[in-house]
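With one protein chain held back, the other chains of the complex are shown just where they sit.
Chain IDs A, B, C, D and E follow the sequence of writing; residue 1 opens each chain.
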Amino acid sequence: MRDEIWVLTTNLDDCTGETLAYCMEKLFDAGARDVWYTPIFMKKGRPAYALSVMCKDDVKDECIRIIFRETSAIGMRVSREERVLMDREAVTADTPYGTVDAKLLTYEDIEKTTIEYESAKALAEENGVPLSAILK
Amino acid sequence: MRDEIWVLTTNLDDCTGETLAYCMEKLFDAGARDVWYTPIFMKKGRPAYALSVMCKDDVKDECIRIIFRETSAIGMRVSREERVLMDREAVTADTPYGTVDAKLLTYEDIEKTTIEYESAKALAEENGVPLSAILK
Amino acid sequence: MRDEIWVLTTNLDDCTGETLAYCMEKLFDAGARDVWYTPIFMKKGRPAYALSVMCKDDVKDECIRIIFRETSAIGMRVSREERVLMDREAVTADTPYGTVDAKLLTYEDIEKTTIEYESAKALAEENGVPLSAILK
Amino acid sequence: MRDEIWVLTTNLDDCTGETLAYCMEKLFDAGARDVWYTPIFMKKGRPAYALSVMCKDDVKDECIRIIFRETSAIGMRVSREERVLMDREAVTADTPYGTVDAKLLTYEDIEKTTIEYESAKALAEENGVPLSAILK
Amino acid sequence: MRDEIWVLTTNLDDCTGETLAYCMEKLFDAGARDVWYTPIFMKKGRPAYALSVMCKDDVKDECIRIIFRETSAIGMRVSREERVLMDREAVTADTPYGTVDAKLLTYEDIEKTTIEYESAKALAEENGVPLSAILK
Partner (left out) sequence: MRDEIWVLTTNLDDCTGETLAYCMEKLFDAGARDVWYTPIFMKKGRPAYALSVMCKDDVKDECIRIIFRETSAIGMRVSREERVLMDREAVTADTPYGTVDAKLLTYEDIEKTTIEYESAKALAEENGVPLSAILK
């Protein structure tokens, strides 16, 4: 499966970690598909972070606005990129502690199952067992 | 406001930090708009840095030459990317210790002011106060 | 010299370092030109790594398959990028401990020589001297 | 003001980001004072993270147990370190949008005020203004 | 179980990634228990790496000598630290593709099993299956 996605990127050397975490939260609230920070070293010896956002057409303008409103960014790069995706289907998986939500992922003849984190976490906490007891 | 910018990128596992800092200085001297280093982990267990440069058409060829001359790079990726920018206007801002240079930035209805670092630094040092006393 | 190259990128917050190193090995075995990991900070407080692969047309599909098979990735960005390369010629270089393989690299009037790591390493180990005694 | 604190540290190359974030949550729940992850590059080309925990005597044993239970760690370094701390007093600060919780911090003749993040965040969200409008 | 271990640390801003990887190899050959690199940002805008080595008494002097011989270090910090370790016992684990070497780890009432990477890797390659098919 293929689609296209927008990637927004900006380098931030005058924002705090608190502000960066707050901005990430607002971007996810607005519908961004992924948001991440990369440590970078900028001019004048400044340790900094690059902010990257992946989003679809419908929320792109709002994501740009959030970045300008919530961070010190005065510009950002905007590029459209192609993605290759595995097909995904919601399934459930059995664990020694009960059933969890999972995704069955397929691409050509490759098949794998991923357990949903929130579902595994809930089961681990309910049963007082390590997360790894559910995920394995 | 929109424009287009060149981004040059290369991965360097056989350059020292001294050389990387020297190269950044030469790139800014040549007119690069931004230069940054990202820590990356490469083949054969090599801790390394990716060099990234943003520049306009007029200095692109010189930036490529500086990278080839000053680093161990034998190739680099060159891509043209679109940017979204806030409109900017030079203004001044009042602080308890005097006036500093600032930029008034606007994008649609979003407006913010950024104090120029060098101006804030000069005022902090003149007055023997923390930088934060000026920037706030 | 110019060419074009594919860059595959995916963010991995549910893969271990062991798996990432194994996947890098498989990608190089399949003919990838370069593979690297970048530390990134993702949603829900997850420390993670971005995987990047540079490869030519002939192995692109196999690289995509390796990433889907060996990691937890459910999607990846795929972009075609232009590269600028120095011309390269296999040469040898003399060191106080014997001859090593090297590359003579040229771009316009810029010329530099890079000693091949594996060749330098072999000579350092044979002679019981530091690697730097060969590389200088 | 001075005190002593335990620092627990372990390098993890066979844990996922999901697991690391889960473990951080459990460590804070148990009373750890600070928990953080540092990207590191380990043997056999493995991109990894170091986990560090700062905690007081009363929860040290439980923090050790959480790390062993929730991660792949088979050992950790445990050291007792001295800290220098600013004196802190709970205060409030006025902002254009209302009052926020803050801390007045003093050390010898140095005095500064830090606004509490959660309090600033609540006010920003209530008033539909950027976080920076509160923090400044 | 508790023991004590030496930790050697030095910051390197004038060493290449090639040299750092070579030095790691020599340190492990000499008997170091763990070696890792941490990205750091140093003076004069230099992107750099910190080298850390954990070793026992018997190889400490040789590890110091390797660092001085193979890197640009002119000094290093040397500290003795306490460790808490899980008890470990060599066991085997069954997988759908055969038996692998593993370690049974115990600490108080916590018990976990870790599959040995090299053993899992060999089995994955023999059977043409993903590494994850063995590790799970």
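In this text, contacts are C-beta pairs under 8 Å (C-beta built on N, C-alpha and C of every residue); 3 or more make two chains touch, one makes a residue touch a chain.
Quick caveat, the model's predicted, so the values are computed rather than measured.
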| item | value |
| --- | --- |
| Options D:T92, D:T114 or D:N127, residue touching the unrepresented chain | D:T114 |
| Touching residue (missing chain; options A:V7, A:A32 or A:A48) | A:A48 |
| Selected from E:T38, E:T95, E:S119 or E:S132 as touching the chain missing from the view | E:T38 |
| Touch criterion as defined above, residue of E:I5, E:A48, E:A102 or E:I115 at the omitted chain | E:A48 |
| Touch residues of subunit A, complete complex, unshown partner | 12-18, 20-21, 24-25, 37, 39, 42, 44-49, 72 |
| Subunit E, residues in touch with the chain not shown (by the definition above) | 11, 14, 38-44, 48, 50, 64-65, 68-69, 72-79 |
| Subunit D, residues in touch with the chain not shown (by the definition above) | 5, 7, 24, 28, 34-39, 49, 81-86, 88, 103, 105, 107-108, 110, 112, 114, 117 |
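We take it that only the chains that are shown with their structure count from here on.
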| item | value |
| --- | --- |
| Pair of chains joined by more contacts [C-beta pairs], A-D or A-B | A-B |
| Geometric centre distance via CA averages, subunit E-subunit A, whole Å | 30 |
| CA centroid of subunit B to CA centroid of subunit E, Å | 36 |
| Per-residue overlap in subunit E, given as positions that touch at least 2 other chains | 18, 24, 37, 39, 44-45, 47, 49, 112, 117, 130, 132 |
